[in-house]
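The complex is shown incomplete by one protein chain, all other protein chains being positioned as in the whole.
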Amino acid sequence: MSTSPVMKLADDIAAQFRHYPPRAAAASIANHIRQFWDPRMCSQLKTQVAEDGADCDPNVIAAIQLLNATER
Amino acid sequence: MITVYVPHDSAAKSVGADDVADALERAAAAAGQHIKLVRNGTRGMLWLEPLVEVATEGGRVGYGPVRADDVDELVRSGMLEGAGHDLYLGLVEELPWMRDQQRLCLARVGVTDPLSPNDYLGHGGLAGLQRALELDPADVIAEVTESGLRGRGGAGFPAGIKWKTVSETEGELKFVCCNADEGDGGTFADRMVMEGDPFCLLEGMAIAAYAVGAREGYIYLRSEYPDAATAIRAAIEIARDEGWLGDDVLGSGFSFDIHLRIGGGAYICGEETSMLDSLEGKRGMVRPKPPIPAITGLFGKPTVVNNVLTLASVPTILAQGGEAYAALGVERSRGTQVFQLAGNIARGGAFETAFGISLADLVHEYGGGTRSGRPVRAVQVGGPLGPYLPGSQLDLPTDYEAFDAADAMLGHGGIVVFDDTADMAAMARFAMEFCAEESCGKCTPCRVGSVRGVETIDKIINGEDTDGNLGLLNDLCDLMTEGSLCAMGGLTPNPVKSALSHFPEDFTQKREVHQEEAR
């Protein structure tokens, strides 16, 4: 499976929080992305997950929802 | 069954004791006699070795010196019953040499089977340790202090004070080290004790350890003493088996063990700080003092460093009390010293007696003068770095301070005798050469000075600018005395300066010749 760099990185981040309860995990992932990612990467992630996010970590998808929510 | 003693001491063996022992067993078997052969230590009458002793009802009678060839005839003529013979000496204990001694260190040496625990106990062994363990460690130290025991290695430092320093220095880990690097020519008493009564040394170390709070001891033995190594090694094993060493010494709860370490052949490792370096696995180099080993010793821990004879004197002191020991001797030299007579001497050997006996008595009365029969020209006391005393000044009492006052050195009590054929300039040169050979190389006065000393003495002997070079030699001697890091370089001028002052004629023989040539 070949994933894009941002999706791979998002999955790596999610793995670190897998031992958290899902809601806390999603919040931590979203917070990390907000703090350390260039917004370009963030929007790439959103696009790519939307297009091809079937295998994506569910906590990443939850994190994206959180990121979208704060932007609004 | 008849008990026969043939020394196992390496001095006796060097003159055929093993062959004598073999011959005795063969001869006794051939004669149908059952004998019990004991390989004892030497009595110290080396001119009589191999000295065979036979236990009789009246006591042990001696024959010597016995050669293997003599044995058959001796057995035939009734030696095993103590019968007379040309080599018959009578009761050994009654020989003047033996009778006149006060043998404390050497009490069991030559008497017992060195590795028999029963013999050891039967002759007063462990009485000192037992008493020590009943005392407070501080009281053990007080006893040793009261005895006036001073270091027998040469420096004569009070043992009690050294122990007190170690005991009062903070530290979980402390050591007791026995300096058994007996390297001076003409000395052999340490070896005699180690081969002839090794348990006595171990007991002395255990007492020291108890007194200062050490749990581990090391014996640093010179590699030239393989027989002593064998004896000590075996004695340590036996002592551990007997519970004299180990986790619970004599059931007291006190824990102490001893390890034997063999040196690498360097004379300087007889100097205590070099010895510690060597024990630590380093190249033996002199350390500056302070810090003294009592405070910063082996692996930087408080350490008792004592000579074999010092430690071997301790069991008696504890057994009989410090006061009894101090009753012997003179002035500040208390107790006994094992004097070792060697060199050009008729009767060489070890003679233990209270301090105070005169050098003349030792050399003439007991030693019998020179072996060559010629007049005594010089005597060197205290090893190769001791000053030479002229034959005319031997009425000196053996007392540390009296020797000091006479610009002499009692040291470890080794006495080497020279007759009137000795070339004292050559002896002075030898002292410098010895220093050059054995210097550790650390300090400049010793490392370079000793080599320049030999060269300068050569120039003097050759008559080159004799006065100038005598002045230079004198300055060099002062520099080495005052400036050397340790006693090696510091004492080397002793024999040189004493030879110069007592025998100046030996140095200036060629002066006239040279002056003649110069003209």
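The letters A and B name the chains in turn, as written, and every chain counts its residues from 1.
Here is the rule we use: a contact is a pair of C-beta atoms (placed from the backbone, for glycine too) under 8 Å apart; a residue touches a chain by one contact, two chains touch by 3 or more.
Methods note: contacts and distances are computed from a predicted model.
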Record-based protein name (UniProt) of the chain missing from this complex, from "3-isopropylmalate dehydratase large subunit", "ABC transporter domain-containing protein", "histidine kinase" or "Formate dehydrogenase subunit alpha": "Formate dehydrogenase subunit alpha"
Residue touching the undisplayed chain, where the options are B:46, B:92 or B:266: B:266
Given B:276, B:443, B:457 or B:491, the one touching the chain that is not displayed: B:443
Footprint left on chain B by the chain that the document does not show: 266, 268, 283, 285, 288-290, 436-452, 455-456, 468, 472, 475-476, 478-479, 482-485
Touching residues on chain A - with respect to the absent chain: 5-6, 9, 12-13, 15-20, 32, 34-41
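Convention: only the chains that are shown with their structure count from here on.
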Rounded Å distance between chain A and chain B, as computed from the means of their C-alpha atoms: 87
